[in-house]
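Note sheet for the following structure.
Showing just some of the chains, left in place.
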Amino acid sequence: MRFRLTPRETSFYELFATSADNILGASKLLMELLAADAATRTEIAERMRAAEHAGDDTTHAIFHQLNSSFITPFDREDIYRLASRLDDIMDFMDEAVDLVVLYEIDELPKGVEQQIEVLHRAAELTAEAMPQLRTMDNLTEYWIEVNRLENQADRVHRKLLAHLFNGAYDAIEVLKLKQIVDVLEEAADAFEHVANTVETIVVKES
Amino acid sequence: MRFRLTPRETSFYELFATSADNILGASKLLMELLAADAATRTEIAERMRAAEHAGDDTTHAIFHQLNSSFITPFDREDIYRLASRLDDIMDFMDEAVDLVVLYEIDELPKGVEQQIEVLHRAAELTAEAMPQLRTMDNLTEYWIEVNRLENQADRVHRKLLAHLFNGAYDAIEVLKLKQIVDVLEEAADAFEHVANTVETIVVKES
């Protein structure tokens, strides 16, 4: 009944949850990538591309909903920002897998598995948090933990850069690998941007 | 008469059209760049710089108009976003020409001409679309086509990166050329951002 009274508000929450679940699936593909051989990597890249398209559809549905709704559950600008930032995460994950295949990377440098584990954990927390937006409950721990994870990702990323530049790799290889670890770091930052947007929404509404 | 009643609304449309025409001119300079020798490149860079300054003046005029208008033809935030994103396109095109001259690139890698042709086509579509904002007619095909062009640009860009890293170029040359093809890809993305902003405006108003 409540659903019938506020269909639009309900569907915003459902769309954000769908977007976050899609990101969680993508983070699992990144985990698979670590152990994958060349053939499997190509197949993972195809599944990632499909996930990225599904994400675009959800983002587009949110924008369309936003632009055609008179009443929104929270500020229009925050809905726009949250949808865009969830979309950014998906794009960075997709780009990372693409580059690994495109550059025919033989072996990913030690530390990348830590970057990906952090992204997977952040994806789990984000997928758990989105359904909480309706009640605004239990979200404080979510954004504190995601911010903590981003700091951890930052330290791992710095160690990786120092490792890439320590002379063990030739310059072309450094260029390829640096682009990949940088994109993974951008994905970690994107999770933090989502968490900060959620914090803004909660503080306003509370 | 109508013009006298709503001078500001009218001039917003004119300023967006001016900005898009300026971008179309810049895209023609990129086409000229492909066949240009060193001397001509320097002269093209100067004309591009002049176009970039003209674009800045238009963007600034839109912001000033926006900040001093009580009534705007559509949401203030959308006007701000549309003007900023048109300005981004100009900046990326200007940067690309600058880098070709600065790095004294001998020969642009095969595929760059495809990147530039896509940018020129997107510029034509954008210049045709801006005058339609007043009536909001016939804009659906515009943004669908620009999104299609961006996907095409993305594929060309990926092929170019793989080509740069295939061992035919030394690392320094890869660094220079990668920066140039990346900036051209950013220009293609910027056209899509403009199209997405236009879609948002149209959906809201319809």
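To keep things simple, chains are lettered A and B as they appear, and every chain counts its residues starting from 1.
By definition in this document, a residue touches a chain if its C-beta (ideal position, glycine included) is under 8 Å from a C-beta of that chain, and two chains touch if they have at least 3 such contacts.
Keep in mind that this is a model prediction, so the values were computed, not measured.
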| item | value |
| --- | --- |
| Number of identical chains forming the whole complex, with 2 shown | 3 |
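Everything below uses one rule, namely that only the chains that are shown with their structure count from here on.
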| item | value |
| --- | --- |
| Cα superposition of subunit A on its sequence copy subunit B - rotation in ° rounded to nearest 5 | 120 |
| Where subunit A and subunit B are represented by their mean Cα positions, the distance between them in whole Å | 28 |
| Contact footprint of subunit B on subunit A as seen in their complex | 63-64, 67-68, 77, 98, 102-103, 170-172, 175-176 |
| Subunit A partner contacts - residues on subunit B that touch it in the complex | 77, 158, 161-162, 165, 167, 171, 174-175, 178, 200, 203-204 |
